[in-house]
Structure formats: C-alpha cells, structure tokens
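With one protein chain withheld, the remaining protein chains of the complex are depicted in position.
This part shows subunit A:
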Amino acid sequence: MKHRLQFAGKKLLRMALLLLGVSLVAFLLMSLSPLDPLQTNMGQAALGSMSEEQIQRLEEYWGVNEPLPQRYLGWLSDALRLDFGTSLLYRQPVMEVIGQRLASSLGLMVTAWVLSGVLGVTLGLLAGATRGRLPDRLIRGYCLVISSTPAFWLALLLLMIFSVWLGWLPIGLAVPIGMEASQVTWQDLLSHAILPAVTLSITGVANIALHTREKVVDVLDSDYVLFARARGESGRAILLRHGLRNILLPAITLQFTSISEIIGGSVLVEQVFSYPGLGQAAVTAGLGSDLPLLLGITVVTAAIVFLGSLSADLLYGAVDPRIRRGVARHS
C-alpha cells in the first residue's frame, strides 16, 4: 500500500508542476496577444472619451504597466486560493462560470465517454476476432471514415438530418427558447442533449475501436493463445478467457486518455449546437477577449485531463497483477 501512496503522491506533484507550466504558457501567450486590457474592460468608445490622466489612473488601477512576472505571480497567488478573477463577459467570478458550464457539459461528456468506450471496445473486439473478414472490414472502414471526418462537420450533418429534415430533435441550445426555467422538463433537457452527445460519441468510438482491434490482433497472435488452441480451447472461450483479460489494461488507458479528446471535441460540437457548456464558454471567452475566463478554463480542463490519466495509472496498479504484486515484491 505504501508504494501506491508514494506513486499517487509523485503523480500529484507532477500534476501541480504541469498545471503551473500550463498556466504560465497560457499567461505568456495571452500577454503577447494584441489585446489591450483597458480597451477590453472599458470598451473602445469609453476609452476614446477619456482624458490622458484618466487613462493613466485606470492603467495604474489595472496594473497594465507592471512587469510580467509580477502580474503572473499576482494571478497565481489568487488562483491558489481558487480565485481566478472575474469574467469580463459574464460579470461573475470565473470559478462560478466554469462551475455552471461544467455542470451542463458534464452530462454530454460523461455520456459520450461511456458510450464511445463501450461501443469502441465492443467493435474493436469484433473486428479483431474477425480479422480480414467482412465485419472487420466494415468496422475498420467506418472507423477510418469517422476519424477523417471533422467533428463539427459531422455535427452539422446530424443537425441537418435530424433537426432540419426530419424535425425529430431541437436545432440547438440546452432548453427550449423562451421557456421559464421552472417549466423546463427533463425530457426537454434530454432531447436537447441527444445530438451533441451522439456526435461526441461517434467521433470517440473510432479511435478506441481501432486501438482495441490492434490489441486483440496482438493477443490472438500471442504464444499463449496458440497454446490455448493446442489445448483444445474453442475460439469463443479463448476470446472471452484470454482476449478480454488482456485487452482490459490497454482499454483502461485509452478510455482515460480519451477524456482530452472528448473535451477537445466538445468545444467544436457545443459551438455547432449552441449548447451552453464549457466548450462554448471557451470559444466565447476567446472571441470576446475574456482573458480571466479563458485562462481559468485552460487550467481547469488541463486538471481534468490530468486527473483522468492519474486515475488510469492508479487503476492499472489495482488491475494488473504484474504491477500490483511485482512492485510489492521488490519493495
């Protein structure tokens, strides 16, 4: 147990360093951008009507002329207390905006994550087991087409088919337009979430299915599967007894690292469906020069992705006997 805690501790330390690095790079990039903090805060018109003196006083107030390291450290010391500043667009603390947006995105992301994982592994298993035959070719063809399709294009296509032509599902947003919040039913929420969730799932499936297929092929070519056949085990038994067991570990890794792709995909997909989630907030923040929000979202999503990889690492230790017992033996 001790080495597991040590391992987790080390990983958490690395996560802290990584977040520090991410925030530093993001901060640098933003300070290099041509955005003028005064202009974005006050607006072009207001700035134009001010006297030099007023502008100077405001510059001092906002700390525009402070050196970069000082500005970053100021932001960092606040960020450590989970105060990421105030969003310029939403006029709310950044953490609150992220919290609200994350809550509405989470449904989409978790659905897409689970669906793409389950479907991906199933399809990959099927393709690997029927290598070279028709099911394999169909699945591989599907995966290759999907992975070379941009997510936003797929989103547009689904939108056209199911919302415009068939009219089965709403065209965008998370709730019906012009309805009071108290009157929104869960059916409304669900029907609005279906298309974005499905788009995210479809794009996620391809990657997981192709990787799983490769692993299944490796396993079926292995010495231990050959020996199992020599011992008279049937193809089905081999796949269930040896195949599943041995593709479980890579599947876990893939599943948790796919979090980053789901988050990346959600930025595009939420934009297409005008779904008020974290991804859309990121785009809005970028286009609207809302630096505190953009920085906050960058750091929070990096943390989520890293926590995903950390979970995979820790699960590995629990699932793989070579790690679980091997490390215990040597320490």
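To be clear about the criterion, a contact is a pair of C-beta atoms (placed from the backbone, for glycine too) under 8 Å apart; a residue touches a chain by one contact, two chains touch by 3 or more; residues count from 1.
We take it that contacts and distances are computed from a predicted model.
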Open item on the list: As a check of understanding, state which of "Histidine kinase/HSP90-like ATPase domain-containing protein", "ABC transporter permease", "Circularly permuted type 2 ATP-grasp protein" or "Nickel import system ATP-binding protein NikD" is the UniProt name of the chain not shown.
Closed with: "Nickel import system ATP-binding protein NikD"
TODO: Using the touch definition up top, pick the residue from A:3, A:137, A:236 or A:325 that touches the left-out chain.
DONE: A:325
TODO: Would you indicate which residue among A:101, A:213 or A:242 is in contact with the undisplayed chain?
DONE: A:242
Task: Chain not shown, touching residues in subunit A - done: 222-224, 226-233, 237, 241-242, 245-246, 249, 320-322, 325-326, 329
